[in-house]
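Please see the structure below; I have some questions.
With one protein chain held back, the other chains of the complex are shown just where they sit.
Now for chain A:
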Amino acid sequence: MKTLAFLKPSQEVTTFLTKAAMVLLATVLILSAILTVFPFIWSAILSTRDRSEIFSTTISFALGDSLAINYQRLLEIMPFWQAMFNSIYVAFVGTTISLLFCSMGGYAFAVFKFKGKSFLFAMLVGSMMIPPVLSLIPYFLIVQFLGLLDNHIAVWLPFTTTPFGIFLIRQHVVSSIPKELLEAAKLDGAGEFRTYWSVVLPLMKPALATLAIVQFVFFWNMFMQPLVVLNSPDQYVITQALRSVQGIPNTPWGSVMLGTTISLLPILITYVCASKQMISGLTSGAVKG
């Protein structure tokens, strides 16, 4: 070993290399952050400009002064707030019910013993591989059969029980809720539902927060499914509404950009709220150290 000592880099070299790596990493991260955020900033800037400014050839980051006009035009071309409300309703109800259903399903898969459990679970995980587009036609047929066309229930209900959500919760329960806690609850006289509600659910918070973000974003960005089942404009969700004006002559892009920018806010708020709950280590102190 001694003879190889000269291969070991000196202190200064190590320090330098570490610093260089940090700078490189930071550069890459900052660049990708800018790349990610840029479209949002750009749409915010465009929403203050009029049509000619938007299509001018020079690139400038200056704010325009057409915000009020764009807003007025936005309300003229589409039932914007109605669509926003529809989207908030669909995303909120959908996410809430998802949390309930997925946590129940995941908990059952994690804790209960029943025949065919591993087969069911394998099916569940396997179904995650199916591209969503494939299920679009069956989805439409089922919704039609149930008589839910042009109804918001058709947009949120089928997507409240997702394989990913159940999988996520199951993994969380298996890895971070000690079995003894459930046994203690049982001996304390809690039934199955009570144990789930009073002991398991509060301890699932980090996983639920993650799932809430995923589901909220999913419901908010949902486009294909509402497009297939919702027909009347006052049932439109925001993605549909924003898309619907692209066909009209002389699309007022400033208004569309304004609508897009506003429609980003709910996601942002949800993310900020939910990510606070994503703290781990919630079960520390339950057993031993």
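Basically, a contact is a pair of C-beta atoms (placed from the backbone, for glycine too) under 8 Å apart; a residue touches a chain by one contact, two chains touch by 3 or more; residues count from 1.
One rule holds for everything that comes next: contacts and distances are computed from a predicted model.
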| item | value |
| --- | --- |
| Per UniProt record, name of the chain withheld from view ["Polysulfide reductase NrfD", "Dihydroorotase", "Quinol oxidase subunit 1" or "Sugar ABC transporter ATP-binding protein"] | "Sugar ABC transporter ATP-binding protein" |
| Listed residues A:Leu35, A:Leu187 or A:Val272, member touching the removed chain | A:Leu187 |
| Contact with the hidden chain (one of A:Leu74, A:Leu203 or A:Val237) | A:Leu203 |
| Chain A, residues in touch with the chain not shown (by the definition above) | 178, 180-181, 183-191, 194, 198-199, 202-203, 282-288 |
